[in-house]
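Every protein chain but one is kept in place in this view of the complex.
Moving on to chain A:
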Amino acid sequence: MKLSIERATLLKAVAQAQSVVERRNTIPILANVLIEAEGSDATFRATDLDIEVVDKAPAQVERAGATTVSAVTLNEIVRKLPDGALVTLTEDSASGRLTIEAGRSNFSLATLPKEDFPVMASSDYATNFSADAPTLRRLFDKSKFAISTEETRYYLNGVYMHVADADGGKVLRCVATDGHRLARIDADLPADADGMAGVIVPRKTVGELRKLLDDDDMKIAVSVSETKVRFATPEITLTSKVIDGTFPDYTRVIPQGNTRKLEVDASEFAKAVDRVATVSSERSRAVKLQLDEDRLILSVNAPDSGAAEEELAVAYGDERLEIGFNAKYLLEIASQVDRENAVFMFNSSGDPTLMREGNDTSAVYVVMPMRV
């Protein structure tokens, strides 16, 4: 195999590959990226056996072929090469090495046979649809903060993507929760998406997917089966197993009867929460909200370290309420609000609270209070 490729193109492909491979690996081949040269393209394939990313890039192929090298090392090398360089990759099957040449730099890397590289089995995708990058970006960006890291509740370690019935008809919905906060984000149902099986997209896949979504004009081809999900642009194909588990019935978690309404400027609110939380110990950052007629007092009382209080002008017309929250959760959900005021709907100090942006119900958040 021998090919030449522009450094920036190569870096993009190799960077994506190295982020998929696991850092600690007991199977050496899984640390490698499979490079295949054919026609006028080079493809770069990496996997951790759960996720596979394939990146196709234009290249001048002098001699077709394939080999595998360490994804991390190759990425480091390419990253350090000067911008604009033309990089030539040459496989010497006699020595079992891959040489990398750019300008006056010359590297030689150990390879592993391409036959050993595991290629993910193809799947029959029952649902195939196309979605805009900004749509997917919103669905996953606004929900991923609530993904659980708890291993015992593995079925919460991802974003539940499914078709749901909302007030205005069917929607494409993403839900994530860790039992302490929950995010439910809706988007218009893309054509052909109806009938899609609900799948739990793992946290790592969500992170990798994000790299495909930066271009606003990009259309993403989404394919879903019971066990796998695939996101593809013309260059990059990201295939992932989905979490084999049942996502809990989140609908009963979302409070319906909360009537006490607080409306507040989200960024002012977030800043105030952040300020008062400064005095609290790292571990139990509990912030108390005292609500009175059009007045919100945020306070933190940490016996060992200190106390803080701040008052905000808000819209609140209900009876007096005191309720506590984990400051981190309040900050996270407040930072999801980007256009209008944040609207909080409370019930009592022990019940889950709902938050949304203005009157927009296409993104709602639920957060569990904390005893203060």
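Just so it is clear, a residue touches a chain if its C-beta (ideal position, glycine included) is under 8 Å from a C-beta of that chain, and two chains touch if they have at least 3 such contacts; residues count from 1.
Just so we're on the same page, contacts and distances are computed from a predicted model.
A.B. asks: Can you pick, from "Acyl carrier protein AcpXL", "Biotin-dependent carboxyltransferase family protein", "NADH-quinone oxidoreductase subunit K" or "DNA polymerase IV", the UniProt name of the chain not shown?
C.D. replies: "DNA polymerase IV"
A.B. asks: Any idea which of A:P82, A:G195, A:P234 or A:G350 touches the chain not displayed?
C.D. replies: Candidates A:P82, A:G195, A:P234 or A:G350; residue touching the omitted chain: A:G350.
A.B. asks: Which listed residue, A:K2, A:H162 or A:H180, touches the chain dropped from view?
C.D. replies: Counting the whole complex, the residue in contact with the absent chain is A:H180.
A.B. asks: Just name the one of A:V87, A:I236, A:I323 or A:M370 that touches the chain not displayed here.
C.D. replies: The one listed residue touching the chain not shown is A:M370.
A.B. asks: Tell me which residue among A:Q18, A:S70 or A:N326 touches the hidden chain in the full complex.
C.D. replies: A:N326
A.B. asks: Identify the residues of chain A touching the omitted chain, counting contacts across the whole complex.
C.D. replies: Here the touching residues of chain A are 150-153, 177-182, 248, 253, 283-284, 286, 303, 324, 326, 350, 352, 366, 368-372.
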